[in-house]
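Only one protein chain is missing from this complex, and each of the others stays in its spot.
Chain nomenclature is as follows: A, B, C, D and E, assigned in order of appearance, with residue numbering initiated at 1 for each chain independently.
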Amino acid sequence: MSSENRLSEMISLCREQLFTAVVADTLDMLGYHHQVLTPGITPLDPSRILCGLARVGLYMPIYHDDETTKVYEHEIALVDSLRTNDVPVLVCHGNKKISPWGELLSERSSYLGAAGCLTDGCVRDSRMIREMGFPVYCAGTNPSDTKYRGKLMMWDVPGEIAGVRVESGDLVFGDQDGTVIVPSAVIAETIEKSFEKVTAENTVRDEIRRGDKLVDIFGRHEVL
Amino acid sequence: MSSENRLSEMISLCREQLFTAVVADTLDMLGYHHQVLTPGITPLDPSRILCGLARVGLYMPIYHDDETTKVYEHEIALVDSLRTNDVPVLVCHGNKKISPWGELLSERSSYLGAAGCLTDGCVRDSRMIREMGFPVYCAGTNPSDTKYRGKLMMWDVPGEIAGVRVESGDLVFGDQDGTVIVPSAVIAETIEKSFEKVTAENTVRDEIRRGDKLVDIFGRHEVL
Amino acid sequence: MSSENRLSEMISLCREQLFTAVVADTLDMLGYHHQVLTPGITPLDPSRILCGLARVGLYMPIYHDDETTKVYEHEIALVDSLRTNDVPVLVCHGNKKISPWGELLSERSSYLGAAGCLTDGCVRDSRMIREMGFPVYCAGTNPSDTKYRGKLMMWDVPGEIAGVRVESGDLVFGDQDGTVIVPSAVIAETIEKSFEKVTAENTVRDEIRRGDKLVDIFGRHEVL
Amino acid sequence: MSSENRLSEMISLCREQLFTAVVADTLDMLGYHHQVLTPGITPLDPSRILCGLARVGLYMPIYHDDETTKVYEHEIALVDSLRTNDVPVLVCHGNKKISPWGELLSERSSYLGAAGCLTDGCVRDSRMIREMGFPVYCAGTNPSDTKYRGKLMMWDVPGEIAGVRVESGDLVFGDQDGTVIVPSAVIAETIEKSFEKVTAENTVRDEIRRGDKLVDIFGRHEVL
Amino acid sequence: MSSENRLSEMISLCREQLFTAVVADTLDMLGYHHQVLTPGITPLDPSRILCGLARVGLYMPIYHDDETTKVYEHEIALVDSLRTNDVPVLVCHGNKKISPWGELLSERSSYLGAAGCLTDGCVRDSRMIREMGFPVYCAGTNPSDTKYRGKLMMWDVPGEIAGVRVESGDLVFGDQDGTVIVPSAVIAETIEKSFEKVTAENTVRDEIRRGDKLVDIFGRHEVL
Partner (left out) sequence: MSSENRLSEMISLCREQLFTAVVADTLDMLGYHHQVLTPGITPLDPSRILCGLARVGLYMPIYHDDETTKVYEHEIALVDSLRTNDVPVLVCHGNKKISPWGELLSERSSYLGAAGCLTDGCVRDSRMIREMGFPVYCAGTNPSDTKYRGKLMMWDVPGEIAGVRVESGDLVFGDQDGTVIVPSAVIAETIEKSFEKVTAENTVRDEIRRGDKLVDIFGRHEVL
């Protein structure tokens, strides 16, 4: 199986069977302690899992529009370049005054097979995006366009979102608890070890349900 | 048709067929760039559209109650004066420690035909208000009454809510994306041009769905 | 009836028939003006009422883990000690970087008859907790464990949560509007007088629905 | 000696010989644990001690000016009513967009024998006020007048400033460390016991300077 | 006299004889109510007045450096282009993690006759800049360079700093009270009318010093 196919399969496994808490624990165990986004980035539709490979874009606040500004040029290029399982990660540096994402970009991304969108800015057309079923995780909603307010200036460069460093190719994984960035170098190892942790937690859950004390269970398994 | 009826009809059209993102774009195009409330004011029930004419009231934090305080006097007067399609806009200057709105005021407003309530303070009795179906957009919920904590001091004067200037008679329009204030002088023009923009976006959506590139679509229509 | 049974009965009455707004008003009337948590602590599942007796624990941020840290020791002890109607109140001093609560602690607490959990930190495994039906009120969700990040250091000592003082034995009462702390000394009096206020509000609601002006109703009943 | 003279003498003693840290410790010991203003209110001139009796005024944000607004009316009345040792406490509820105080009000207050000014809003004409030597403690400086932006609405009513309740007649005491509110009922007791604590600290300082260990000194005096 | 010389003379008059409070009042009177920067931008040396013509540059947060980044290219171009009385206005959108200004840029700007620097980012080499006597107003100090962290992307375009719109050519005026932006179209009118207001305030000051009541003085002059 090609490495691309293997990656694609891992992404499916992660999306369908894992959850962010166990992946965050695994990353902690591997020595990666700063991979969880600060609370405040939430899914438009909590039932949609966000799982795919980051395509990082950096926005910049602007305060005008004119013929030379070409506010959408790089945004259009980034979205037109999306591939299966890609997740545009639109870094707004915490600026909630703009919505770099909306229905039409979701339509195009969905057409290209992208796996969702992550931004620390806001999003608009939220009702239509929910109806479309496209996974979008964002800092809130806002009817305001980027025109006059912000422009994507660089993409496929390193970024930082909600306190976490992210590069194109990292795994973005979000569910109802939050969003985790898995560095590209440890995607396989992280997913593999996460499945082991799930097994251990199942044992613990069973023992709790039969009435064992936490102090005894933790003494046996060192998992909580 | 009287100008009052015409306004009433426009409000209905806006409530039923438009959405805040397109209205915000139209206001941008008309040169009004600061009409969208800062994210953080959300509907108690996201399925309820808020659309009506502002009746602005300004609150003041207080720290005691006694016989001379008459904490509810102006609030009662404002609510008793509401007319069809009015939307009390209760400006708390971002103070979330008080709930100037609740079930009983919703009941009375609903009886008078008011179209909803907007506040940058909090709201209480949120479950009953949701059940009642009255559209309330607010900064959160809080069981705390205004008694001992805040008093409406002036009404039908200019105010500012979540960063946007608002005067009685302006159109308040809120949906799942956020809330927009349309100045009274441009209500008709804004609604008219918003419908034009909806048509253009429908074309773009069709072209995206058939697989056109964004760069080509934007080149043709300059809409995104 | 034993005083313990009486308390247990009052908790049931409160949980099933009261709401936080009326309890907050009653506490105001009794001279307790700082009993409502600052907005921002919300239920994982808004349909679950939180009502029980506080068991206060204080967390401390930490920045490492090693063999001497024993990060879970006191947390395990506190949870293993829970009794029917207890509500662990996990004071994180507003730190949202940690989730001191999750599915397995909810399982154990539920087994022991605890009435829910309240924290100004975050919570993880939110989907499973919602499915379990265990009432958890928190400052948000976060996949991050306390390991490497925080440790419970003291319990059954006074605390402060979202601006309100709380001690073990106080009544914790939360619903969709927010959360109220009823000091242990006035639980009975507060619940009793809250029922009286509910009756008065029912009268007011009826009069509003038949079209009376607020100014007249308030003149008659002094309730709003 | 009249009680007024005795109060005046205590104010002088406090201003000249005490410091806020020891007064805060004394209030803690007397059971008053919330008397220190949250950091952020600082003196225009750190060499000026603020010590006098509060005259509380509450401001309200406004967003316009017209003939009926009479923005300065109550402010003028409050300042014209100041007596020797009075300290106007201008409660802006943390609003730094207005400067309710400036050079001309300082001139008038100084003429009337007032002891300074405390506000959680801003101040303007800061250079002239510093040159005048009038003690002003504030949340910052801002060239913006209150006209169009804020109005004093009530005075000689209870207020809250930087998290502390304050009423007219309370002692306001500020130095380079911060500002403390001493409730009127315990002014004499607080000042008396503060002088005792100063004596104990002098002993401790001497023992530290001769090289004693803190653990031994604290064992002997229980003061730190 | 050329219009350039006249502007240069007005800048000198403003720098030497006016203060921001009176200029802010004048702008209010002319209908410009949003010209004062939000408190928090302060002078490195409070004795230095900032007065000159804005040259606006917009920064963007970045998170890496490599050969293609050329982090300083536009910054160098902007500073090399400064003329007598110019004031670079470096818009960082409130980002205090970078210091876009330091000693060497101050040296070059000073050599070119620039009148100072204004930024809502931070500044480094603060001691040397103070010793040099170059007027710098900023959001704080920070030893961190922009390399790896931020880049100037556009200049001589409209910007916004601490809540105020600013364009190249506007007058920037800062003193110990704060900073005001005077739009280029009203510089002459604003300065002229500010001198009139100074005269009126001198009269008021004299009347206060002779003991007149504020209520009478305000009745006579309507100035405070």
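What we mean here is this: a contact is a pair of C-beta atoms (placed from the backbone, for glycine too) under 8 Å apart; a residue touches a chain by one contact, two chains touch by 3 or more.
A quick note: this is a predicted structure, and the numbers were derived from the prediction, not measured.
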As a test of the contact rule: which chains in view would the missing one touch? C, D, E
Among C:Met29, C:Ile62, C:Ala77 or C:Leu112, the residue in touch with the chain that has been omitted: C:Ile62
Which of D:Arg6, D:Arg83 or D:Arg205 touches the missing chain? It is D:Arg205
Counting contacts across the full complex, list the positions on subunit E that touch the omitted chain. 72, 76-77, 79-80, 96-97, 99, 102-105, 107-108, 111, 122, 124-127, 139-145, 147-148
Which subunit D residues would touch the chain omitted from the figure, given the whole complex? 19-21, 23-25, 28, 33, 36, 38-40, 175-178, 180, 201, 204-205, 208-209, 211, 213-215, 218, 224
Can you name the residues of subunit C that touch the chain not displayed here? 58, 60-64, 93, 95, 153-154, 157-160, 165
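By our rule, only the chains that are shown with their structure count from here on.
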Which chains does subunit A share as contact partners with subunit E? none
Relative to subunit A, the most remote chain by C-alpha centroid is chain D
Give the label of the chain whose average Cα location is farthest from that of subunit E. C
Measuring centre to centre with CA averages, how many angstrom lie between subunit A and subunit B? 32
Take the average of all CA coordinates in subunit B, do the same for subunit D, and state the distance between these two points in whole angstrom. 41
Any chance you could list the residues of subunit E touching two or more other chains? none
Pairwise chain contacts, counting only pairs that touch as defined: A-B, A-C, A-E, B-C, B-D, D-E
